[in-house]
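The other protein chains are all here in position, but one chain of the complex has been omitted.
After this line comes chain A, so read on.
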Amino acid sequence: MRYGKLFTAAAAALTLLLAGCSGPDGRAPDDGVIRLRFQSLAWQQESVEANKELVREWNAAHPGIQVDYVQGSWDSVHDQLLTSFEGGEAPDLVHDASDDLADFAYGGYLADLRGLLSARLRADIPARSWETTTFGDGIYGVPFLQEPRVIMANRTLLRQAGVRVPTPEHPWSWAEFRQVARDLTAAMGKGRYAVAWPLKEPVSVSLNLGLSAGGRLFHREPGGRAVLRFEDGDAVVPGTVRAMVDTDRTASPATLGSGGSDTLPGFFGGKYAMVPLGFSYRQQIVRQAPKGFDWVVLPAPAGAGGLAQGVSPQTLSIAEDSPHKKEAARFLDFFLQPRNTVRLARGDWMLPTSTRALADPALHTPAYGWATGAAVARHLSPAPAPPVRGYPEWKDKVATPAFQEYYSGAIDTAELRRRLVDDGNRVLARYQRNMK
């Protein structure tokens, strides 16, 4: 028969599959060795190397506690972890981000780390970073890497326009930033813009940078209930962006729906002089920028709140179902030694939360803007919203469309305020029915 070979091949595959690849029973071999599964989301080559190297070092020094490195993916990590937790098959050590932990923490899937972590590790990370992983009374993750939003700027264009270049000590105010953008756009000529705001994810940008202008949006009432209020400080960042796009024409309207990477070609080509991006985008710039492209990392503008901005650090947690929590905590203590955290931070082009790691000279070199980032790190605060129950729904169903419409000019500030606050409080109320 003509199709015989195909079916023979398929049958052989099936036989192989059933014979050789049947599932394990989920238990470690009975050799007395404790096995921990560590799911890492590191993805950049240097970062993966650093992670694997640290696991190798641990395994060599601890033959009785072996760590299996599993590479996860940021794509769909929430659904993947949720299914694994529900099925009782989660990794012992979980890499994630603090803004993704609330559901897992409140759902009882993550171990409370308060009694597990070493005093050294607790003391080495500032209280404001621990806040990002504190839900209720417990701590459900170790915040270890963080990424502020900075401004990647074309130094040549700044120089040609003769504008003042800000430093962490003397940052631009939001008003000065707007004026600088006007000067730059005028100097750059037609069809070019001082700024490209990549606002594909407008909520985190608006809220996190909003802290610098004294905005919070989320407020806690006595009793712990969260409510939304849109005050003067909350309007500064969205208002500045909207004015730059709409009134001043100093920010490109085309990039409002773009991701950060999408703006880089225009940045390299001189179409945009500045792009507000996460700190780790420096790696892409280093790899992709044309030869001779002169760029600099600037701090985001400051307002009533100084250089403050919200961050959702990357975290390491221990699964509640793990039978070896103490051993997992010992591994975390090793993995997050200051010298190791520096290696992880450099691999991911991010900043450590660890105070001692952050003091490492390697993170204070002017090259690639490390020094600017390290200076900004002192001002980072927890992102205002993620610990609030109902935040994901508010973000997806209320805030994202509202900000998108606002930035595109479809609605005004009053309507933005109404949607964020009135619609938003209705969402939060559903999640907080049992709170007084």
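Things worth noting here:
Just so it is clear, contacts are C-beta pairs under 8 Å (C-beta built on N, C-alpha and C of every residue); 3 or more make two chains touch, one makes a residue touch a chain; residues count from 1.
Convention: contacts and distances are computed from a predicted model.
Chain not shown in the complex: UniProt lists it as "Sugar ABC transporter permease", one of "Cell division protein FtsW", "Sugar ABC transporter permease", "Pyruvate dehydrogenase E1 component alpha subunit" or "RNA polymerase sigma-70 factor (ECF subfamily)".
From the options A:75, A:137 or A:169, the residue with contact to the chain not on display is A:75. Contact with the chain not shown here comes from a single listed residue; of A:288, A:365 or A:413, that residue is A:288.
Here the missing chain is touched by one residue of A:83, A:167, A:365 or A:413, and it is A:83. Annotation: of A:178, A:271, A:343 or A:395, A:271 touches the absent chain (contact as defined above). Remark: the residues of chain A touching the chain excluded from display are 1-3, 6-7, 9-11, 13-14, 16-18, 21-26, 37, 41, 43-45, 48, 69-71, 73-76, 79-80, 82-84, 86-89, 91, 97, 200-201, 259-261, 264-266, 268-271, 278, 280-281, 284-285, 287-291.
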